[in-house]
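Of the protein chains in this complex, one is absent; all others appear in place.
Here is chain A:
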Amino acid sequence: MRALLLRDLSLSVRAGGGFGLALAFFLIVVALVPFAVGPATSTLSLIAPGILWLGALLACLLSLDRILALDWEDGSLDLLATAPIPMEGVAAVKALAHWVTTGLPLTLAAPALGVLLNLAPEGFLWLTLSLAVGTPALSAIGTFGAALTVGVRRGGLLLSLIVLPLYVPVLILGSEVARRGAAGMETGTALALLGALTLGSLAAMPFAAAAAIRINLR
């Protein structure tokens, strides 16, 4: 399974691999918001946590259909299904590779982009922490969505429709942690709930994704 993770990571950083796509999208969204909203710093710092979380979520969504569709198109998924590694493991590794190539760079870039939106100084730690805790759930749920739509050509729209409702709780709790942190309020409850959401999806989604892949390969 480590071989699969290494292969997916090296594929993503090579030509046409899509690494940096999510990061570039995140950068563009956040950089354009001050132009659209206006330069009033009080307004910007008010909406900064929400915009940063929304940007990260949409950037994550952008790369979901690559998780399994490429392997399905060139036949690798069939071969992985007959390989001596469990499909649940394949799904978990795919989610992990997606997180390393999108969720992790987004988390690391978010504090730098927070400056662009005049995020309150207390908020930087909480923003980074909430993204670090929340983005693994986005990748795990996204892999499940990708598994459901794996046989559908150009299934990106369907994938978004399936996945977005499942992303809403993560978005609400994640931006709540960042917003409360930036306002200097207590963040424990929201952070604990966000963590619970992530752990729950990490535990359940590989099994759901594996079952969906098996059905789609028939």
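Rule of thumb we're sticking to: contacts are C-beta pairs under 8 Å (C-beta built on N, C-alpha and C of every residue); 3 or more make two chains touch, one makes a residue touch a chain; residues count from 1.
By definition in this document, contacts and distances are computed from a predicted model.
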item	value
Per UniProt record, name of the chain withheld from view ["NrfD/PsrC family molybdoenzyme membrane anchor subunit", "Helix-turn-helix domain-containing protein", "Aspartyl/glutamyl-tRNA(Asn/Gln) amidotransferase subunit C" or "Heme ABC exporter ATP-binding protein CcmA"]	"Heme ABC exporter ATP-binding protein CcmA"
Which of A:79, A:115 or A:161 contacts the chain that the document leaves out	A:79
Contact footprint on chain A, counting only the chain that is left out	2-4, 7, 10-11, 14-17, 71, 73-76, 78-85, 215, 217-218
